[in-house]
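In this view, the complex is presented without one of its protein chains, the others remaining in place.
The chains carry the letters A, B and C, assigned in the order they are written, with residues numbered from 1 in each.
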Amino acid sequence: MTVAAQMLDTYPHDLGGVDRQKLLACIEACVECAQACTACADACLGEEMVADLRTCIRTNLDCADVCDATARVLSRRTGYDAGLTRAVLEACAAACRACGDECGSHASMHEHCRVCAESCRSCEQACRELLTSLG
Amino acid sequence: MTVAAQMLDTYPHDLGGVDRQKLLACIEACVECAQACTACADACLGEEMVADLRTCIRTNLDCADVCDATARVLSRRTGYDAGLTRAVLEACAAACRACGDECGSHASMHEHCRVCAESCRSCEQACRELLTSLG
Amino acid sequence: MTVAAQMLDTYPHDLGGVDRQKLLACIEACVECAQACTACADACLGEEMVADLRTCIRTNLDCADVCDATARVLSRRTGYDAGLTRAVLEACAAACRACGDECGSHASMHEHCRVCAESCRSCEQACRELLTSLG
Partner (left out) sequence: MTVAAQMLDTYPHDLGGVDRQKLLACIEACVECAQACTACADACLGEEMVADLRTCIRTNLDCADVCDATARVLSRRTGYDAGLTRAVLEACAAACRACGDECGSHASMHEHCRVCAESCRSCEQACRELLTSLG
């Protein structure tokens, strides 16, 4: 069991009707995607063709920041606010969509973009599944 | 002229049709609000009646994280993505609304909540004005 | 293989003499610890005895912020600066030590503090091992 799963299980109250499995999957996807995007921005910066990767670097940086904030909001269960959670998940899904598309367009040339694009797509899907489950 | 204003003025390209004054106001409001919310969460934590301020602390922490991410996204102009900017601004306005309401409800008792609520409301307004100007 | 490991392996240059295994372990420990501390601060906030957990919550919040920044600095390999890396790792080890001690002192009463203390201690150790390997 991951530490994130243990932290959810030791929360002193119930999770307020949120689907535990979808919540956990989304927290873990956001944490993973934030790190992947930070590393991909840096790998792009190290490429010879960095001038062609400007948009990719920028989108990676945005996606890392939004995923970080989303992982934090989702990791908090006290004083839960469904409306705020939804707005943050929508922003995160949008950031992951943009970054998955951008990295995906470089995936055949740069392995780091391929790995990062997959992480973005998984994270977008985890956000959308959690959104759907929130009703 | 603030450093944030100087950074916008020295960006090597034009701002891609974004209203410079509204963009600057929103960046500065997000930066100010993130710090105010971090400090207000801590001040609430130091209050004798901390048990009554749980939701306030949590909302402060969320608002700080979302404002931080929004300030970063807005500070980037290269590879501008209007759709992502809009989604992030919507999340930030929602976080500021929730935190302004929560802190506002404690404003008569705690001066730090009064100051923080004002900062949240200014930031929410700055987000909405920038959103409107993006069309 | 984790996504963080794949991102290291797809970096377009060598890692500049840094021990790959210790670097990866430290990145993953920082990412895990940041999330655990965010969740533990929130779980403490939800406890009936929140007034006794003020220092724990504050130390959790600090540790989350420092671990997040450290994970980001370590995930970047381009333009590597050993001096800055060392200073950040020292700060992260200090934050993890403080939080591991504080959460550890509540471990017998709160399971979330026990899990979080273990994550902090693993992260402190990973930071110190990477520091030692940097020479």
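Keep in mind that, in the parts below, a residue touches a chain if its C-beta (ideal position, glycine included) is under 8 Å from a C-beta of that chain, and two chains touch if they have at least 3 such contacts.
Because the structure is predicted, anything quoted here is derived from the model rather than measured.
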{"item": "Chain C residues that touch the omitted chain in the full complex", "value": "54-59, 61-62, 65-66, 68-69, 72-73, 76, 78-79, 81, 83-84, 87-88, 90-91, 94-95, 98"}
{"item": "Chain not shown, touching residues in chain A", "value": "41-42, 45-46, 48, 50-51, 54, 57-58, 61"}
{"item": "Touching residues (missing chain, whole complex) on chain B", "value": "2-4, 6-8, 10-13, 27, 31-32, 35-36, 38-40, 42-43, 45-47, 64, 68, 71-72, 75-78, 110-112, 114-116, 119"}
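Assume only the chains that are shown with their structure count from here on.
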{"item": "Chain nearest the overall Cα centroid", "value": "A"}
{"item": "Interface residue identity across copies chain A, chain B - same or different by half", "value": "same"}
{"item": "Centroid spacing, where centroids are CA-atom means, of chain A and chain B in whole angstrom", "value": "21"}
{"item": "Distance from the mean Cα position of chain C to that of chain B, given in whole angstrom", "value": "27"}
{"item": "Shared-contact residues (touching 2 or more other chains) in chain A", "value": "68, 72, 76, 78"}
